[in-house]
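All protein chains of the complex are present and in place, except for one that has been dropped.
Coming up: chain A.
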Amino acid sequence: MRPNRFRLPRFLRNHKAAAGALILLFFLVFAVIGPWIAPYSPDQTGTAIVVGPSSAHWFGTDQLGRDIYSQLLVGTRGVVVVGFLAGAIATVLSMLIGIASGYLPGRGGESLSVLSNVFLVLPALPLLIIITSTQQSNGWVVILVIGLTSWAWNARLMRAQTLSLRRRDYIEAARATGESTSRIIVFEILPNLTALIASGFIGTVVFTVLTEITLAFVGISVSEWNWGTVLYWAQSQDALAQNAWWWFVPAGLAIALLGTGLALLNFGIDEFVNPRLRSSGPARIKTATGRRVRMRIGFTPVTGAPGELVPALAQDPEGETL
């Protein structure tokens, strides 16, 4: 092993996080370059109607001879932008309201909790359908409505967790050490909420992507291309009955893959922020004699040759002071 070999950041050394990040990166790249590398305009009609994948049309064509590959490429940007922006709005709101309502004593905290309960029962999807069908359907309206309606669940989770954290001994200990309140919130409480915040963010992104695709699928915001629009046309033209699998399978797989990537990232974050779930070093090690040993918790392999001393793994200071 060369000493100055490139090393991944600790977070990405986790296999799940690395796989999730790779998938996400894949979609982010296509969100940026998709419209440039698309071979056709997604609206450009042609003479080859509902034909399967070929070298000219990688994912086939639809009922107007439009190229489905180009539609997916162009649609990626809409999916990613709406998903992440709405997820970011919802996460920031849930952090502010959740932690404040958990940490503030008395009336202030209670009223913020009531507010999140009210937003919890607001049905986001019907609300979206109403707003987007009356308004000129626009990406920003979708982002704002999803972002402003989907923070409440995470806010409640964060309030509950903050309530349980604020009376913990280590928070009291930080106060007894003389730390200021803002420092306690940001450096003592917030790191313990990282898993919740990250998983809340990723969960909201998944929810947002699905909501946006659902809206397009039911035919409400089909003016801009996204994966839902492709599925909308496939469904309305009976793609399944025509055996035109290329029409809906790539879009469905893209949705599933993005969801998987985000979920893997979520698991990775969870293991990263909770030191207890972190594995310490490689599980398989090579011994001096070249044998491979699998390390397990509560089991110290004794692999030295006979007569060779196996050094103790750790020294307990209690033994000396007794």
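Quick note on the criterion: a residue touches a chain if its C-beta (ideal position, glycine included) is under 8 Å from a C-beta of that chain, and two chains touch if they have at least 3 such contacts; residues count from 1.
Criterion: contacts and distances are computed from a predicted model.
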Complex member absent from the view - protein name from UniProt, among "Phosphate-specific transport system accessory protein PhoU", "Multisubunit sodium/proton antiporter, MrpB subunit", "ABC transporter ATP-binding protein" or "Thiol reductant ABC exporter subunit CydD": "ABC transporter ATP-binding protein"
Touching residue (missing chain; options A:110, A:172 or A:238): A:172
Chain A residues touching the omitted chain (full complex): 168-181, 187-188, 191-192, 194, 273, 275-276, 316-318, 320-322
